[in-house]
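Missing here is one protein chain; the remaining ones are kept as they sit in the complex.
On to chain A.
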Amino acid sequence: MIGAACLALWSHWRRHKLQLATLLAGLALATGLWSAVQAINGEARASYDRAAAQLGAGQWPELRPRAGADIPLETYVSLRRTGWRLAPVLEGNLRLAGRSVTVMGVGLLTHPALPAVEAAEGGDGLAPVEVLTPPGRLFADPGLAARLEGNTDLPPVLPSDAVPPGTLLTDIAVAERLLDRPGTLSRLLILEPPPPGLPPLSELAPDLDRVAARGSGDIARLTDSFHLNLTAFGLLSFAVGMFIVHGTVGLSFEQRRGMIRSLRAMGLPLGLLARLMLAELALLALLGGGAGLILGYAVAGALLPDVASSLRGLYGAPVEGTLSLRPGWVLSGLGMALAGTGLASARALWRVAHLPLLAAPGMRAWGGSAAAMRAMVAAGVALILAGALATWLPGGLLGGFLLLGGVLTGAALLLPPLLSVILAMGARMARGPLAQWVWADMRAQLPGLSLALMALLLALAANIGVGTMVSSFRLTFTGWLDQRLASELYVAARDDAQGARMATWLGDRADAVLPSRSVERRHNGAPIFVYGIVDDPTYRDNWPLIAESPGVWDALARGEAVLINEQMARRDDLWPGDTVSVLPDWPLRVAGVYSDYGNPTAQAITALPALLERVPNLPNQRFGIRIAPDQVDDLARDLRADFDLPPGALVDQAALKAQSMAVFDKTFLVTGALNVLTLGVAAFAMLTSLLTLWTQRLPQVAPLWAMGLTRARLARLELLRSLALAALTALAALPLGLVLAWALLAVVNVEAFGWRLPMFLFPLDWLRLFALALLAAGLAALWPARRLSRLPPAGLLKVFSNER
């Protein structure tokens, strides 16, 4: 009996190979996109953990300087001499081989074991004298080590797989020299709790704060928002994919009603039948899920290098661009496929279980009663309200995402009732029996199509929202670059001596020379870069201030005020009029806040003379040069010749802008790719729904044909109906997408990156998307319509003999 039942169930898929393929494709798409995102996130997180393990980050509690300062070496020594067991660390960034490299200097004698150093001692028998005395050694990942090869200014570089990408690990003596920060430390690891009976830390070192051990560390926290973003996209794709599964499973059950009736009439117990169908679904889910995993792996592999470069660019997070297969990822992918299939088929299974033995196939296959509509409206409104509430209640980034989730799902639930109302209005206005029938038929079709239309709505809204965000950002970013990169030429000297010569040399030749001199300190436990600038109209005319107090530039020039970037302003809630100490014991009034996109760290700008009084040895190697545009090339040539500059040392404004835009575009490449994939999946969902409806449609179309409408005309009407529904959905998606864009720009971006962006509208993009939606719906409807126009009259006649 079981064998026969299995054969009967399988015979359906044998006869409907396309349906099987659709189901598997839907499952594969859903699982694939979801697991691609998971793989990317997993890989990135594993990279952070690896980096943390390699550098021992976050495993020990620490002492950190309180107010934006370094720790003087004397503080470390005096703490050790009172009995604190500490290991010193000096960290900073350095530009090497054209990119920023993190230098981590540790006291190699007292520091807890570091894998890279241990391996070097073991394998090559690296002697202490080589590591601990000048020139010392640098440990770097093989990629960085290869790039630094031949750099004679550096100590020998030892390649090691146990150093995170973009990091130079070395002894503190070497770090101090490279970073030019003699006698300073960044933080102190607490190796053992201090012995009892010591004076309190507040007495011994009042400028230090004790920070608890925190596991994997800053990077994971910093990048959480980025990964949450990706996860949200993955989940959206999964949901859309599941609409396809829902559609095909629903169709297969409808088509197998007769068979199910026969099987049960022949004595197959309902429980057994349900179990068999469940097993069948599980098998399909595993097959589709497996294919999805392969797909996801490929997608993740293709996207990961860009994601890695985004993460490096945005946060300096060390992510490798290669993917490795994790068992947890495979299991969770298959689990998602199984759970999703179960969820998407629950209604179909429930209907099988409750199918009266002799019931006729329903005229309206999918329930769409007035009560159900009312419930959907209530649920939709409730979800939107809950989402709106979440922006206040949990707040933060989570609140932002809850808002997005609530608004999106709520709006999706509201779509069918909304369409139903519009269609009812249309029916009332319709004149003539055919028009009335078309409207009424659309309404009748609505419940069956509603899930596909919801998928389309979500995909379109996501497209509009994310597209608006990216385009707004790009526009703002371009304008900001124009303001920020006002100098015509940027030059970097080899060292301070050359820098000084260069400044003199440029004095006679350029309209203005703007030195870029900065110092890295810590403020509220995070790095801050303090820049000193000279008073120049370039800044007054161009600098992108988003908030300012009157006379901002004069106050700044007098050394009485400071400008801070938006990230810092929002994070520390500092605005014009507030006071902040960017260096210890130097309180300054905040006179303005400027936008500073793409920079994860806090930044402050103050008058150069005032800063030099406090930090006398600021490096003086980078300059912006103001000069008439037609003289740029000549000046650049002379500069190169007179100072023997390497190619990278001189960049003109256009090149720098192009570089910046390239980084920007790369950052959002992944978003764009996911966007297109989501829309494709939605179109596919529409197609499967229409195919599902196909068999149910015949009994409704046949009488009209019998009354004299040609098949071609009926097919045209079918096509028209699909287009009309898609158009209505696309119209509904527009406001939803704009709400989404607003939430992304004003809530999520602020929380995730620390900047708020103005929203720009791009109606042309909407038109394009509208056309794309119509095209997708048209393509999806074309096939069923073609089938209708070519259906032999006998097929239509059979409706009357069989079903009625």
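FYI, a contact is a pair of C-beta atoms (placed from the backbone, for glycine too) under 8 Å apart; a residue touches a chain by one contact, two chains touch by 3 or more; residues count from 1.
Note that in this section contacts and distances are computed from a predicted model.
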item	value
Protein that the absent chain corresponds to, by UniProt name, given "Sarcosine oxidase subunit alpha family protein", "Predicted secreted hydrolase", "FAD-binding protein" or "RNA polymerase sigma factor"	"Predicted secreted hydrolase"
Residue of A:Glu91, A:Asp171 or A:Asp441 in touch with the missing chain, whole complex considered	A:Asp171
Residue of A:Gln59, A:Thr110, A:Asn542 or A:Gln631 in touch with the missing chain, whole complex considered	A:Thr110
Option from A:Val77, A:Ala298, A:Ala353 or A:Leu767 whose C-beta touches the chain left out	A:Val77
Missing-chain contacts mapped onto chain A	73-74, 76-77, 80-83, 85, 107-111, 113, 117-118, 121-122, 125-129, 132-134, 171-173, 176, 182-183, 192, 195
